[in-house]
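With one protein chain held back, the other chains of the complex are shown just where they sit.
Residue numbering begins at 1 within each chain, and the chains themselves are lettered A and B in the order written.
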Amino acid sequence: MDKDTKDIGEVVLSPPTDRPDPQPAWRVRLLDTTAGRAVTVAVIMLITLVGAGRLAVAGGTTSPPAERAVEAAAASAERPAGCVTPDRRLQLYAVELPRDPVTNQIRLGYGLTPQTASYPGPTMEMIEGECLAITLHNQVPAATLEQLRTDAAHPVGVSLHVHGVKYTQMSDGTVHSNSFVPPGGSRTYIWFAKPRTATSQGTAGYWWYHDHVVGGPHGTQGLRSGLFGGLVVRRQGDLRPHRTYVTAFGDRQTINLRRSAEADTCDPVNPQPGPTCLVAKIGERVEFIVIGIGDDMHTFHVHGHSWADTRTGMVEGGNKALADSIPVIDNKTLGPGDSFGVQFVAGDSVGPGHWMLHCHMQFHSDLGMSTTLHVLDENGQMPPHAGGHHPAVPAQGAAAPAGAHTNHR
Amino acid sequence: MDKDTKDIGEVVLSPPTDRPDPQPAWRVRLLDTTAGRAVTVAVIMLITLVGAGRLAVAGGTTSPPAERAVEAAAASAERPAGCVTPDRRLQLYAVELPRDPVTNQIRLGYGLTPQTASYPGPTMEMIEGECLAITLHNQVPAATLEQLRTDAAHPVGVSLHVHGVKYTQMSDGTVHSNSFVPPGGSRTYIWFAKPRTATSQGTAGYWWYHDHVVGGPHGTQGLRSGLFGGLVVRRQGDLRPHRTYVTAFGDRQTINLRRSAEADTCDPVNPQPGPTCLVAKIGERVEFIVIGIGDDMHTFHVHGHSWADTRTGMVEGGNKALADSIPVIDNKTLGPGDSFGVQFVAGDSVGPGHWMLHCHMQFHSDLGMSTTLHVLDENGQMPPHAGGHHPAVPAQGAAAPAGAHTNHR
Partner (left out) sequence: MDKDTKDIGEVVLSPPTDRPDPQPAWRVRLLDTTAGRAVTVAVIMLITLVGAGRLAVAGGTTSPPAERAVEAAAASAERPAGCVTPDRRLQLYAVELPRDPVTNQIRLGYGLTPQTASYPGPTMEMIEGECLAITLHNQVPAATLEQLRTDAAHPVGVSLHVHGVKYTQMSDGTVHSNSFVPPGGSRTYIWFAKPRTATSQGTAGYWWYHDHVVGGPHGTQGLRSGLFGGLVVRRQGDLRPHRTYVTAFGDRQTINLRRSAEADTCDPVNPQPGPTCLVAKIGERVEFIVIGIGDDMHTFHVHGHSWADTRTGMVEGGNKALADSIPVIDNKTLGPGDSFGVQFVAGDSVGPGHWMLHCHMQFHSDLGMSTTLHVLDENGQMPPHAGGHHPAVPAQGAAAPAGAHTNHR
């Protein structure tokens, strides 16, 4: 278990503190200082007028009382209760990527930089109690978004809608709440990983985020093009895995929008962990964020490995009644919008090998909805008895970099 | 939590007592007093002869021993073990309603009176230990039922089949057990909410009831027309919500058989809670009985809110291992026949607003399988920043009546 404070990329894994935040980026300072509801309306109007773009940054460290009341009203509409100030900020870019090499479909991606955008987008990690501000920059060409639109009355933009954590209507990422980003614009979304308390069930879990606007009011074309990613919210004390992979099961028999050989592009000699290369050394704790997207039902199955059907994928502690009650499974149904976590120790009891990971709907797997978890031995090698018959798998996989982590941050 | 005895409509929320019941309505007094199995047969024959109609009411307060043996035999066939006498009685009417305004389909409904029949039917509430006798009156015209029948050999009638609670074959509501109601007839169904004990898992849960006869042996046309409703069985000590809504996810992208604007008919000025108007004030505990009907798979998703994947939708108590094990979710797959409960505090952490509630299958939501949970502020108002762009939603919703409860009883 990793209890240290870690800063990997932009993720701070320590519980957030009430650190001073003199110049918060998401506060709106208003010229009109009339108190009360009319002003709140004005705030909204202002935001509407700037085209749902990035919230204006207000400087200054102190405000007169009337202004502070206005700020408070605006803030309560922007920030979920419990989030006084964001503990962390991220920039996120929505960009157009090269078209799908197989289907020639339009591909979009989220990235922490425009250059690193991918589908799925970067895996986000939060810890309960943390408040995260993400500024989304829409760099997708307007023409592309128009092409994905089926209804000319529907606005053109991208958004960020998240599952599981807390956010106000202003961070909902929907058209009706006017919380999306037109081409060239930016907007800050605030997520709060509300902690578990005596009166709150908390938000720790395996979640995901996605566009809710591209092409229609439910973001169907955004999802189909690649605008989604995984989010894991950990609870204090949760075991942190060595590797985290996102596997989004979707339409047209795809895993992360690819199928057949495209779903497993591992280099046999030097496999690099990523969305299309699931690799681990024996003994490493591997975590999957499994997401359902699109229109179809699927089932997530891994050969040789199983997990507990719990929040963490594990059964912990000495509570025998609990341990005896919880199902251990190796196949789980998921529908669109569902997300869950799977954790296990790679190769535990079963050894290294090319372990299939596929949808168990037969026509789905037959059509290529199947990939491989490559479990290497202690030396980072794939033993020869693991078979060399499988296409596109490492015969003699080199060691994966120790400590490699697929979370892109 | 409400531990008081309450009688709301016909629902008694106190645990049932062994109250004296000198003239039970569901006992059959027989003329033939021959003891043993042959007599049991006679009982059955009698019931069959009267057309599976309402059981004859027997007067009198005492019976000779032989007659009592017969009564006991008949009673054991009628009443589930543990139900000595019903604690409560309801009249339920199956009627024909105006055709669907959009599709022109036949619409049927259950109601506690013929005038208040609706689809879904009245939400039933029981408490573990309670025994409920429901007399169903079939007021649907025979011609309508014949029209819904695809096989002329199939009998014409309606029935009441329930999930989760206990009942004998005589309350199964199926054709093969001859427990349905022909046009113009009546029949008493007995449900027992068996309590949890050391040897019984109990029946507390989120259930539903439906016709099992209209159109065919599985009641497919009854379900399609509207003959279904929600049932919640509470356990002693369960938290009782401020509002209970039923959302049945069904074929042709419908919620409660409606889609698009038909699924959300809230008056923006004075929203009245009901099957097509999901509204709550911030801080109110809202409960959904989610039901799958028909042929299709769906996923139930709410924006901004989440719940624990447990019997009650909550994680309770200080059991850390348990609390840490239970998944918190905001999207759940359901197939036909499934039912589960969702509970959360409206607007908790996220504030008021027009929170979408939809199937996350993209083509389902795109075709209109989407509605809105309107969360008003403390004053029963919808703040303007919540957006006015959504069709058919209150811009300035008036306060919902305090204490309003959608359970129709």
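Miscellaneous remarks
By definition in this document, contacts are C-beta pairs under 8 Å (C-beta built on N, C-alpha and C of every residue); 3 or more make two chains touch, one makes a residue touch a chain.
Values in this document were obtained by computation on a predicted structure and should not be read as measured data.
Listed residues B:S118, B:T168, B:T276 or B:Q343: the one in touch with the omitted chain is B:T168. Within the complete assembly, B:V315 is the residue of B:V302, B:V315 or B:L373 that touches the hidden chain.
Those residues of chain B that touch the chain absent from the view are 37, 40-41, 43-44, 76-77, 80-82, 161, 163-164, 166-170, 172, 174-178, 192, 194, 196, 198, 200-205, 207, 216-218, 220, 223-224, 235, 292-295, 297, 308, 310-312, 315-317, 319, 322, 326, 333-340.
In the full complex, chain A touches the omitted chain through residues 297-299, 301, 303-304, 306-308, 314-315, 318-333, 348-356, 358, 360-366, 370, 383-387, 389-390, 393.
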